[in-house]
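The block underneath contains the structure these notes are about, expressed in C-alpha cells.
All protein chains but one are shown at their positions in the complex.
What follows is chain A.
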Amino acid sequence: MNIFVLLKRTFDTEEKISIANGVINEDGAEFIINPYDEYAVEEAIQIRDDHGGEVTVLTVGNEDAEKQLRTALAMGADKAVLINIEDDVEYSDQYTTAKIIAEYLKDKEVDLIIAGNVAIDNASGQVGPRVADLLDIPYITTITNLTIDGKNVSVVRDVEGDEEKIETTLPLLVTAQQGLNDPRYPSLPGIMKAKKKPLATLELDDLDLEEEDVEAKTKTIEIYLPQQKQAGKLLTGEIEEQVKELVSLLHTEAKVI
C-alpha cells in the first residue's frame, strides 16, 4: 500500500501571535507539525504496519520544514518529500499548494492520501479536498476511524459531533480529525535513524511547473489580531429592569438590534 501524508509546518499552538508590518512575526516562534497532520502521520504508520507498504510524508514550504519532515520520519514514516517553493513563489494560497501536490502525485501510484482536517494556522481545510479533486479520486473529511479490507474502506467521520459511516474504495483521500488516534512520540532509535532516511527536495522546475501555473487565486488584504476580549458585564436588579437594560445595551452599545 502506497500511503502519502500531506503535512504542514505550523506555529506551535501555544505561541503568542504578534503582527509586525502586516505580517505575522515568526522571530523566535516554535514550529511544529500541524497537530491534525500528526494524526495523519500516525494513522499512515499504523496502516502500513498492518497492511505493508510505504509511507511518504509530503510538504510544500521552505527548507525550514525539513525539521518537521524529519520528525515524521522519526515517528516511523519511510520517506519524505519537500517541495521547496521559497525561491519560486512569492505569494501562495490553498490553490497553489493543492496544485503543486497534485502535480507531484499525478504520476505516482497512490492508494491512500491522508491529510489533516485543517491546518491550525490558516485553517481553511481546503488543500486535502482540492488535491483529491485534481487527482479525480474520492475524499472524506474529518474522519475519526478508518478500516481497510483489500480495496474496500469503511470510514467514520465526525459531523459536528455526530457520526457518519461511509463505505468507499481505494484510492482515496481522507482528512484526519482529532480522536482518530493517539500520535506516538518518536522513539529514540527512530530519531537516530531519521537522518538516514531519504528526504528528497524538489522545486517547481522538477515538476515542470511555472510560477503562473500555481499563481494564487486569492489575495490577502489585511492581517489583524482579534479584538481583545473585554470583561463581561453582569446585570443586577429586578428581572424586568435587567431585561430593559439588556435590550438598551444591545441597541446602543453592541448595536446589534
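One rule holds in what follows: contacts are C-beta pairs under 8 Å (C-beta built on N, C-alpha and C of every residue); 3 or more make two chains touch, one makes a residue touch a chain; residues count from 1.
Note that in this section contacts and distances are computed from a predicted model.
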| item | value |
| --- | --- |
| Undepicted complex member, UniProt protein name, chosen from "Acyl-CoA dehydrogenase family protein", "Urease accessory protein UreF", "tRNA uridine 5-carboxymethylaminomethyl modification enzyme MnmG" or "BMP family ABC transporter substrate-binding protein" | "Acyl-CoA dehydrogenase family protein" |
| Residue, one of A:Arg48, A:Arg70 or A:Lys99, that touches the chain absent here | A:Arg70 |
| Among A:Ser187, A:Thr220 or A:Ser248, the residue in touch with the chain that has been omitted | A:Ser187 |
| Touch residues of chain A, complete complex, unshown partner | 67, 70-71, 74, 185-192, 194-195 |
